[in-house]
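Every protein chain of the complex appears in place save one, which is left out.
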Amino acid sequence: MDSKRLEAFTDGVVAIIITIMVLELKVPDGSSLRDLAASLPLLLAYVLSFINVGLYWNNHHHLYQLNPRIDGRVLWANLFLLFWLSLVPFVIRWLDDSDYSIGATAAYGIVLGMAAIGYFLTERAIIACNGKSSELSEALGMDWKGWGTLGLYAIAIPAAFYSRWIAILLYVTVIALWVIPDRRFARAVENRTADRQR
Amino acid sequence: MDSKRLEAFTDGVVAIIITIMVLELKVPDGSSLRDLAASLPLLLAYVLSFINVGLYWNNHHHLYQLNPRIDGRVLWANLFLLFWLSLVPFVIRWLDDSDYSIGATAAYGIVLGMAAIGYFLTERAIIACNGKSSELSEALGMDWKGWGTLGLYAIAIPAAFYSRWIAILLYVTVIALWVIPDRRFARAVENRTADRQR
Amino acid sequence: MDSKRLEAFTDGVVAIIITIMVLELKVPDGSSLRDLAASLPLLLAYVLSFINVGLYWNNHHHLYQLNPRIDGRVLWANLFLLFWLSLVPFVIRWLDDSDYSIGATAAYGIVLGMAAIGYFLTERAIIACNGKSSELSEALGMDWKGWGTLGLYAIAIPAAFYSRWIAILLYVTVIALWVIPDRRFARAVENRTADRQR
Partner (left out) sequence: MDSKRLEAFTDGVVAIIITIMVLELKVPDGSSLRDLAASLPLLLAYVLSFINVGLYWNNHHHLYQLNPRIDGRVLWANLFLLFWLSLVPFVIRWLDDSDYSIGATAAYGIVLGMAAIGYFLTERAIIACNGKSSELSEALGMDWKGWGTLGLYAIAIPAAFYSRWIAILLYVTVIALWVIPDRRFARAVENRTADRQR
């Protein structure tokens, strides 16, 4: 099975998710720029979600950069990831409607945590399909980043019931973890090129 | 006529349908995770529809995997399929607004049943264009799966007026029928590869 | 300039237009299939618009099938066409809100008529860029179909103020005109193939 169509479909879905989030944002009630300030918390949630979804797009791109073989399991793991990403606009709307309530803040962590699991499953499914000694498997190594993400969400969700700020801080920490450029895949591509030139 | 642009257009439409469904979901009234429970029936309808549309995307992919020739008839059968899929978000909204009413439950079956007919017509149109002895025709065989799907929807729609649960059970049965991996097309691709190597 | 990216962008915009129309449809007030009957007029407007937009996608495909050169003028004519097509969901919503009022029925004709002009301008811009003796120019010939479409809309818009039914009948006539397969481009492609084989 060809991974190109899966990539294109994922890009399409991600492009739509990242764009329709804006339809969920409520415009300010008033007519001055000061009224926009009241919308700031929601705009920040929008910014964070934009970066989060953008990161998934970016990482997804890395995952398929080595042109792995894919099978039905990869396809379903990928759809599982897209399913949870598609719920991001839904949680943003709830955050807005309930004024950053505890429930909505925890739900935000659940949705992003499940998306992280989806990403993790996609990774594993690709490795299972291409063999443990494949380039992707070696490039990922122990995948501290993946496990760290899952761990942070596992702490953040119950923490939201104690303090929403701790949860939000942990959500931002996950973003920081991923925004730092990941050299693993670039190195794998370089290795491959070097191997070929030998 | 080239099937690539038809595939890309179909992928685009399906990506949008699968993503805008979330715009139809109403957020919980309250602000705790418990309030989310009230949204569960609708979230389950969302999950089922996501899988259903995902299955169509997957199968559509199989249908064009053997690079068949296409003509105007294939194009219109394909648009007919997309038309009914595009109504899925509409029925989900109705299901939500009418609290899983009998009418909306039956309408869900009608929309998916018509989409199944659209898929069936697309299949037939491709076979008509490529000849009865074509690889696709042989790969499909008697197409028990296609006929079975149509039969299940034909039973589920009137059944909704007797009991909505029977209808929903039948909708889930159709999904189960298609989630089980289909080896027909993979086999056809393998046969082709084997033929070439001879 | 390469026409591939213009085609892909157009496909994307058309796929979104054809799909978001459904977000404008109001679900039935009641909960039985009979209540769906009240939505029938709007569903028919949806069907007609779906076919109309589908026809534009199909014809656009034909227009670029001969791989013409394109320039800035083609690009803007194409955007002009997309602009008017993007207003179709807007008019459908107005048709719904105003119960098929005279104004909305006339506006529907204006939007589709302007889209027809946009298609016409795109055609002319491509011919201007590729020369009067180009294959596309010869394939189009006198373009009775294009002129006929413009003429029918020119009659339908004022007719809506006299009788909405006459306007709707004329809108359907335009669709009938285009659904009938157009052999002009297929013939041009065949001629080209024949020329090459000589």
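Chains here go by letter, A, B and C, matching the order in which they are written, and residues are numbered from 1 within each.
By definition in this document, contacts are C-beta pairs under 8 Å (C-beta built on N, C-alpha and C of every residue); 3 or more make two chains touch, one makes a residue touch a chain.
All values derive from a computational prediction rather than experimental measurement.
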Neighbouring shown chains of the undisplayed chain, as defined at the top: A, C
Chain not shown: contacting residue from C:25, C:42, C:104 or C:159: C:104
For a quick check of understanding: of C:20, C:51 or C:77, which residue touches the chain that isn't displayed? C:20
Write the list of chain A residues that the hidden chain touches. 7-8, 11-12, 14-16, 18-23, 25, 27-28, 30-36, 47, 50-51, 54, 57-58, 61, 181
Residues belonging to chain C that touch the chain removed from view: 5, 8-9, 12-13, 16-17, 20, 23-24, 72, 75, 79, 82-83, 86-87, 89-90, 93-94, 97-99, 101-104, 106-107
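Methods note: only the chains that are shown with their structure count from here on.
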Considering chain A as a copy of chain B, what rotation angle in degrees (nearest 5) results from a C-alpha superposition of the former onto the latter? 90
Approximate Å spacing (C-alpha centroids) for the pair chain A, chain B: 27
Between chain A and chain C, what's the gap in Å when you average each chain's C-alpha atoms? 38
